[in-house]
Each structure stands twice: as C-alpha cells, then as structure tokens.
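First the structure, which I've put down as structure tokens, then a few questions once you've had a look.
Only a single protein chain was left out; the remaining protein chains are all shown in position.
Showing subunit A:
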C-alpha cells in the first residue's frame, strides 16, 4: 500500500497536482474535467490511464496535443476498461520477471468512460474486468446521455428526460425507462469496492478515490457529471446542479464494500425536493406541463423509495 496523499483544503487540493490540464476542449462548465482532476489529484502515485471514446477523450488528446501528463491510452468506445486491464497484466508480468524500468514505482490503473461507454456498449468489458478482479479502478462520468454524439439516450438516462432519440413531443414525455442500477450490478460482482461520488462533495470523493486506489482488486466508481449542453443549464451552474443532484437524493452518495456492506456517506441536512432538481434543467422542462406533473410526483416517490432501500441495506449490513 502506498502512502495516502494528505489534503488540507480545497484551495490546496485544486492546485496540488496538474496531471490533467485545464487546456482542453470540453465545454465550459463541463463536470467531466472537474471529476477527472479530483480523481487524479487525490493521489501522488504514478498513473496509467485509459479513456473510452466520448467527450472526455475527444476533447483531451487531439493530435499533436494532449491534456494528460500521465500515461494515457484510448482504444475505442467499449474497451477502455480492458485497455487498462491489459496494461495492469503487463505490469504484473514485468514485475514478476524483474523487467520494470522503475521497479520501485507503485502505479495505479484507472479507466474513465461515459455512461454510454459503461452502462451500454462497454458493459460486458467492464463486467469482465470486475469479475476477473484486475487491480484497477473504473470511473464512470455519468452525464446520463451520449453527449459526444449529440445527446442520444443511454440506459443511464432517467425517466422523463428528453434526449434526441427519446425526444419529448406531442405524445411523448421523453425517456420511458428508469435509469439502470449500475452500482447494484457492479457490486453484485462481489468486487472489493464500489462507490457513487459527486464532484461537489470533494472530500467524500477524495476519501473514496483514495480508498479505492489503496484497495487491491477491482474498484467501480460512478460519478455524477452534470452536462451543461445536454442537461441544458448555464455553464456557471455546474456545481449548483451537482448540489441539487446530491441534496435531492436523486444521486445518493454511498459505497458498497465486498459486494454487500453498504454505507451511506452523505446525508443532506436539508433534503431538496426532486422538483427543484428537475426544474433546473431544460431536459425536464416539459414535465412541468399539467399533463405530465404526475411524473414529477412519481419521480419523488421513486427517489424516496430508493433512499429508504439504501438506508435499510446500510442498517441490515447486507
């Protein structure tokens, strides 16, 4: 185990390392870059990184430039997880054989992917990596939409959201399915650690990332990533949207250890009504028409039920 980096305050944290440059092509206000910086800044360890095709990838490694000051690889849309798994296997092999160039280094292997890359097309690859328990971390930048290709629905897109392939219209309220429970599915692989994080709760995030990095074996992280372009809000409001997501409990923060022990890591003092979260985003605007108001009620009920479920699981320690 490597020594954990000590972080005193946000100012120090945000400037403590710069392995992901501010110079990139992501939209102003994009939460992807905030999350990536937080993940990378949580450690001083050497890193081997992968990204799946998506906003993060196309905006940060445009030849002849790169925003990454750490080894980084992109192969395709679905296989960022397995790229890192392959690199981790090579690390092990070369370590056994005594052929590492810098044998005293203790690198961490991390793959990033959007929700499309993770919940959908890359699902099988991630499942394989988790099941094989590679010593790696997989981080989902969960903006609940295929942003890079212009806003199609993914299986993370929540009910009622208008996406380009599930557009709200005269006879449609948009997405009709509930968001897939990736945390539940990934934890069911009995991996040592799975956690949901949000960039606004940076201390919670750093704790979880550090815990994950010091865990031997596969780690799954799901990070809520408000997308100004597809969620349709003002770029200056990214953190406000993230606050609304965590404080309405639409995106609860918790962790699951060894596939069963669930801990809720953030309990908002004042829980915000889901309606406020929905109202702040253009993708839900149509839900406020009279005929769809019942959906907002259902939304609240679903979030309450899920919160109750998480609390019960925490209590039951199963």
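By definition in this document, a contact is a pair of C-beta atoms (placed from the backbone, for glycine too) under 8 Å apart; a residue touches a chain by one contact, two chains touch by 3 or more; residues count from 1.
What we mean here is this: contacts and distances are computed from a predicted model.
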Practice item. Given the options "2-oxoacid:ferredoxin oxidoreductase subunit alpha", "CRISPR-associated endonuclease Cas1", "ABC transporter permease" or "HypC/HybG/HupF family hydrogenase formation chaperone", say which is the protein name UniProt records for the missing chain. Key: "2-oxoacid:ferredoxin oxidoreductase subunit alpha"
Check your understanding: For the chain left off this view, which of A:87, A:117 or A:218 is in contact with it?
Key -> A:87
Study note, to complete from the structure: Given A:11, A:101 or A:317, the residue that touches the chain left out of view is A:101
Revision key, fill the gap. Given A:41, A:79, A:200 or A:242, the correct residue touching the omitted chain is A:79
Practice item. Would you write out the residues of subunit A that touch the absent chain, in ascending order? Key: 46, 48, 50, 57-58, 61-64, 66, 68-76, 78-79, 82-94, 96-97, 99-102, 105, 107, 124-125, 127-128, 131-132
